[in-house]
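After the structure tokens below, expect a handful of questions from me.
Note that one protein chain is taken out, while the other chains of the complex remain in position.
This part shows chain A:
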Amino acid sequence: MEKGVAYDNDMNLKATELRLGLPGTDESQKEYSSFVKSNKRSSEEMDSSCNEEECAPAPKALVVGWPPVRSYRKNVLQQQQKKSDSDVSGMYVKVSMDGAPYLRKIDIKVYKNYPDLLIALENMFKCSMGVYSEREGYNGSEYAPTYEDKDGDWMLVGDVPWDMFVTSCKRLRIMKGSEAKGLGCQ
């Protein structure tokens, strides 16, 4: 069973060398890749081949038993990740904007919160949606974001907690401010 690959720490073989890093990463990644057999390297070598910006954290290398996490915990984590990856409702959703000739699609899982999403939408459609307020919605803005939820109803973006929004949003529609007035007011 392979526990790690032995590398030759000779710089000349760089071109043909198998590396564990992402393509395009530089030689500083080599230090991590070559740790298994060349523990006797001196600190001078370290300095010369590793400059500050580029000695990035590890690539996705797989060493048996590192990081030292109990296998029970590892298994549970993997299962949890699988579950969240397969949580399909609310990943790629269609986004339409009133007056635009065609729709777009975005992956709402990429965003961490409402401001992130709104900024992305504003950039994508070159519109302004302003700031959300619970009472007024997006009143006063040119456009307002709305979404269709699991029940088929059109809701104003921002009312429910972010996590809930992500799991219940089926599609987005950026409505003209004038039309959205009805949604925002009490």
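Structure notes:
Rule of thumb we're sticking to: a residue touches a chain if its C-beta (ideal position, glycine included) is under 8 Å from a C-beta of that chain, and two chains touch if they have at least 3 such contacts; residues count from 1.
Here, contacts and distances are computed from a predicted model.
A chain of the complex is left out here; the name its UniProt entry carries, from "GPI-anchor transamidase", "ATP synthase subunit b", "Protein AUXIN SIGNALING F-BOX 3" or "Multifunctional methyltransferase subunit TRM112-like protein", is "Protein AUXIN SIGNALING F-BOX 3". Hidden from this view is one chain, which touches chain A at 1, 3-4, 31-32, 35-36, 39-40, 43, 46-47, 50-52, 55, 57-58, 60, 63-77, 80-81, 83-84, 112-113, 161, 163-164, 167.
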